[in-house]
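Excluded from the complex is one protein chain; the other protein chains are retained at their positions.
Up next is chain A:
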Amino acid sequence: MLNRRMLIAAAGVALSCLAAIPAAAQETIKIGLILPMTGPFASTGRQVSAGAKTFMVMKGDTVAGKKIELVIRDDAGTADQTRRIAQELVVNDGAKVLAGFGLTPLAMAVAPVATQAKIPSVVMAAGTASITKASEYITRTSGTLPQYSLPVGTWAAANKIKKVVTLVSDYGPGIDAEKWFTKEFKAKGGEIVEAVRVPLANPDFAPFLQRVRDAKPDAVFVFLPSGAGSLFMKQFADRGLADAGIKLIATGDVTDDDILNSMGKPAIGTITGHFYATAHDSPENKAYVAAFKKANADMRPNFMSVGGFDGMALIYAALEKTKGDVTGPAFMAAVKGLSWTSPRGPVSIDPETRDIIQNIYMREVKDVNGELQNVEFQTFKDLKDPEKADAK
């Protein structure tokens, strides 16, 4: 009899324990991560999601007493899908925060949803300056093209480069890059010999490169999305532009760490400006790279991944500040002025524009222990996005 009673009591205790677990777990905050996981921009999606997951592996999945759950959805890089998925995540799945957004049009498509539903949205990749103006509820943890094109102009003018040909992809980010590099470089006394815009779907760079060669500049400034960038790099070397004394300077997209190693020798010596390099020398970054490689089968983290990682860092920090309050206005108030040490160095969120303030590094591609790396040699500290600073 006694035994039976004890059994019942034990069962009761066990049951109440079981009941207690879901009660705690109900405090789950869902974060909808919308990324191009397939299609031409799949590498962006892979890197961002891997970065975000690495953060959760390193820092755990609870913050301010709430459990964080990532819901990753694929929009294949098309804006109408991004918007539909955003609506579904908010309305059906009860996502409290949206994040991801691989490309400018995708982030723009979500802006109205974020505004209407008052859902905080964290841009982890897309880089056109104007995105954060589209909604009060958008903040960004990647960077903007003006932010990292401008210092390349500063550097070029200070380093005996007088004549430059710019060569960019003919779409939003490319035009941003061209505009801000040119503006800074001219202001510092440089001359732009020619501005070439390459169609986004361009199979062969031969004619454009020949044009650059014939213009005989000191350097060519390049922005291309990372896949096309690698092809460009090979043809640049093949055409003997380096031998003709033309330097290659670019935004970091061209020497994307994800594929830099497979570019081989032609990439060596390229000077780029960007906010993150796998080889960035800091204890935070060493820990990040090690954790990332462990969690993602030896993949090499690039700037996209650190955008994803810091996106999660921002969400965690904001939740800690609001003590778990995830409603739009409270969350966005917490986001403004946040600062933390990222694998890329110190970063903070501009209270006025909700855009990221960060260091921009000048780097040179070098062979480091048999692997190609972007090695940083100069730092421009705490840069704001110049486009929005200029508009004021």
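The rule we apply is simple: contacts are C-beta pairs under 8 Å (C-beta built on N, C-alpha and C of every residue); 3 or more make two chains touch, one makes a residue touch a chain; residues count from 1.
Throughout what follows, contacts and distances are computed from a predicted model.
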item	value
Protein that the absent chain corresponds to, by UniProt name, given "CheY-like chemotaxis protein", "Inner-membrane translocator", "Nitrate reductase gamma subunit" or "Ferric iron ABC transporter, iron-binding protein"	"Inner-membrane translocator"
Option touching the unshown chain, where A:G39, A:G324 or A:P346 are the choices	A:G39
Candidate in contact with the missing chain, chosen from A:I31, A:A52, A:V222 or A:M263	A:M263
Per the touch definition above, residue among A:R84, A:K186, A:R239 or A:K293 touching the missing chain	A:R239
Contacting the left-out chain in the complete assembly, out of A:A117, A:L231 or A:A295	A:L231
Chain A residues touching the omitted chain (full complex)	38-43, 45-46, 196-197, 199, 201-204, 206-208, 210-211, 226-228, 230-231, 234-235, 237-240, 258-259, 262-264
